[in-house]
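Missing here: one protein chain of the complex. Every other protein chain is in place.
Presenting chain A:
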Amino acid sequence: AALKGALRLQVSAALKEGHVTPTELCQQCLSLIKSTKFLNAYVTVAEETALKQAEESEKRHRRGQPLGVLDGIPVAVKDNFNTAGIETTCASNMLKGYISPYNATVVQKLLDQGAVLLGKTNLDEFAMGSGSTDGIFGPVRNPWSYSRQYKGKSVPKSHSEDEESNWVITGGSSGGSAAAVSSFTCFAALGSDTGGSTRNPAAHCGVVGLKPTYGLISRHGLIPLVNSMDVPGILTRCVDDAAIVLGSLAGHDPKDSTTIQDNFKPFELPNLTDVSKLSIGIPKEYHAPGLSSEILALWSKAADLFKNAGAKVIEVSLPHTCYSIVCYHVLCTAEVASNMARFDGLEYGHRSDMNKSTESLYAATRREGFNDVVRGRILSGNFFLLKQNYENYFIKAQKVRRLIANDFVKVFRSGVDILLTPTTLSDAVPYMEFIKEDNRTRSAQDDILTQAANMAGLPAINVPTALSKRGLPVGLQFIGRSFQEKQLLTVAKWFEKQVKFPMIQLEEVKRHDRNVFQYQKSASFS
């Protein structure tokens, strides 16, 4: 009966004290998943295994020996992480029905700490997109579309039309995970973040979305988009929870040679009382074309908040930001072209019936297995990697990437602790609006404020900040120094406390379980 709680502050304690059992919690989540099925947040619901895991957790709790804070906590995982025994599809025909024989390291770590895996969440095919609209399972609907806050403010039309044409996208590509956390069907979810795929939907769905430093969390078992930028992302309802999940996932993995060698020490976030020693940078280049006035206003309000609390707030410049999207496009498609080469229908995944020759089998398999977006990226990536183009595109893009990364190094070296930027250009747009533009245009626009952090490998977090005039969430992004997650999250937590982002008011959740509301405020950390 603590569905809406935060891990650290409420649920974990409730579990520990026996106010709620892992099985109850799991069952509630499962039935909420069912009643919010129209959101299309989940691709696979692993009801049976989840209940079994909950049962095991319950035994541990009864013995008074839980495995940790996460023991018994229901979580969801984006469907581009391998999960042994549970289908892993990447929302692609290529992997439909594919059951991996192994768990991604992050999934294994969650399970090892007693988390209950509810299922796999929806995404854009192979995480290529910024709307969670381009997967074979159809688009994810933003839970806020059905919130009292949004409905109250949207232009009244006939009721049915309203529901069908006014619902807004979640952003992406981890839209399923963001929607799952936002609609209370799980307490934390894993996303992936290559150009903003965790922070973007987090902003649109009003949840916390953390993209850790590249190399802090293992990518082993994450089906790659861009290996040199991919990072498992964490979606939670509050910053403290993000820190808890981060603590349970971070650290060296012998199976991923790009993870840091040093030991990672999980941390608790202090309650910052004094921000006067902080230096907050406001990168002027993030005042990008297309930035809505509403978000701009919110951004400067946030800057004032820090200033008024005594922090040093200074405008800084990241001069190469404007080249970031073009550069990203080249590097991303090149790696995509390479990473997708393995999907040939021979070892696993979809295989075409065409068997005239090996080549025709490959061609048909890949044509049938991938959508236009994936195929388009494969084609452009291969173009950039051609011998005659390599210098002009790939090498140049790598050099620009270095310049972008150096921009951040310089700013942080100048004494700035944290950068504050918007996460998205605007609040979430209705699906009907969104699909007027193609995936490429959308991705280029939507990643603009987020993907420089991926280029530089830096940690960044979306913190839900306020509701827009339309009643939709708007988030701001904090970007920190490499491996300085503790500092980043501490500042984010302070900010979270100041802005008091409102809770989503969902009819479905209310209808589903009145107890949820009744208990969620009473359950608190002892």
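Definition applied: a contact is a pair of C-beta atoms (placed from the backbone, for glycine too) under 8 Å apart; a residue touches a chain by one contact, two chains touch by 3 or more; residues count from 1.
By our rule, contacts and distances are computed from a predicted model.
The complex includes a chain that is not drawn, and of the options "Cell cycle checkpoint control protein", "Latexin", "GATB amidotransferase" or "NAD-aldehyde dehydrogenase" the UniProt name matching it is "GATB amidotransferase". Across the entire complex, the residue among A:N82, A:S380 or A:Q477 in touch with the chain not shown is A:N82. When the full complex is taken into account, the listed residue touching the unshown chain is A:S100, out of A:T23, A:N40, A:S57 or A:S100.
When the whole complex is considered, the residue among A:K120, A:H220 or A:R442 that touches the unshown chain is A:H220. The chain not shown here touches chain A at positions 81-82, 88, 90, 95, 100-102, 104, 219-224, 226-228, 254-258, 261, 334-335, 337-338, 340-344, 346-348, 358-359, 362, 382, 385-387, 390, 394.
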